[in-house]
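All protein chains but one are shown in place.
Up next is chain A:
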């Protein structure tokens, strides 16, 4: 592995200065510092720690938390294949193997010349146009063998990304069904003007009348959250837009940010007007970093138009601005208190609650954290009034919901429906046939079997953050559950014992079954682990981690049972597999180098 030459310290010092040597900007500093060499050498961490006056160990702790920060060299071309179940169904593994072969590199390793490294990463939010990958943070979808051949050639020629064909980086919105939100054609500032005209109290009253509930999945009443933050005593208040859309199979926030960024930022400003906040953050997941330039451009336009900054719309005392903060590959940061920790430049460990963010959030200030879609929806309420908004949907679920549809269907993409739509209707609309199961709400959500397709999308029936993954009769639901279990084990923050160890144990059990060593006793252990994770975990990640297993064990048990080799007990240890390293060292893979064959020969 060729070490990169030490780079001059100047760019690092410049970026530290740009961030005002602020320790709460540590994550942003690390992300930008990594751009210098492609990874974070130990001396760089030491220098950053000294400059922002934090203990070095603390800086190392933060750098080690995020998947996209590297403490050892990676390739100059860093290729990450999205590894959601939908990517796997579209053949991402074969494509990754092909690219590895063509470039003479093993997965998770750097090529001898330091040119390229190839690995997998959690869902990148391109499930409707997968298989997908990220190369140095830029997304490429619709991979096939031809495209992989071309990419291999471009990397071999060391062609800079700017010279790659632009159609590679073309990300489609694939909006298939529009309703209230996606039909809205609003001039920037129109919703804000309507809300300002009503006054802060009047605007909050409209929000209360709308019955809007959080679109991130939990479904908390938005107006209640806003009112609590407004009533908090501390003066400096904060509005955060949670754009850490990490739930596998969800990509509606990517589309909203790509085509309706004005609605999202206007929603944040509407929230600021209601609660009296002066600063806002868009927490953008690292996988969507390529959206940042266009988002910054929208923010600049809004500042120039007087929709951000001091005295918004000429209203004295209405001061509010928005900064974009990047994540760096950590699903747990979608949990609002983990997100706040990350925003403060720390490890994304969920906090103990209470206190809740509405009273003690970002840097201890009252903070409203809302999902991208929730904030965009507030524009509708400002324009048309709360009662009009509450008129659509169901009794407990007002308005519409954006669904990210992927998997086995003719037309994957974004579908906007009023709440209350049935699963069967959605399946018909997107051209799904022979559907065996639907995973609603992502890995943490619920797996529905065919007999449940009359159920409805609504908080009171099937709640969802928006993911809707379809599996037809040819799919193995055990494989689906196993992929999600791997995902949770990879994304557990490791704070609490049940989630840290439990997700790793669950992964071990699912792999044991997959390898053909499963027994009935394992199913009992899986059941017990599922319960413990659900009961004892510190945050929603741990308690949701067993969901895919619980559902599929209950509804698709044969998929598990046909993997059991004996009815009682079977050890996980595989003697022949343990010899794999010896075989690799001796470059042997003939029948004589395998234990079972050897024994059979002897007999």
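In this text, contacts are C-beta pairs under 8 Å (C-beta built on N, C-alpha and C of every residue); 3 or more make two chains touch, one makes a residue touch a chain; residues count from 1.
The definition used in the following text is that contacts and distances are computed from a predicted model.
Visitor: Just to verify: the chain that's not displayed, which of "2Fe-2S iron-sulfur cluster binding domain-containing protein", "DEAD/H associated domain protein", "Molybdenum transport system permease" or "Xanthine dehydrogenase family protein subunit M" does UniProt list as its protein name?
Guide: "2Fe-2S iron-sulfur cluster binding domain-containing protein"
Visitor: So which of A:335, A:491, A:551 or A:570 would be touching the chain we can't see?
Guide: Final answer for the missing-chain contact: A:491.
Visitor: If I consider the whole complex, including the chain that's not displayed, which of A:177, A:538 or A:563 touches that chain?
Guide: Per the contact definition at the top, the residue touching the missing chain is A:538.
Visitor: At which residues does chain A meet the chain that is not included here?
Guide: Spelled out for chain A, the touching residues are 42-43, 45-46, 55-58, 60-67, 330, 347, 352, 354, 489-498, 500-505, 508, 525, 528, 532, 535-536, 538, 572.
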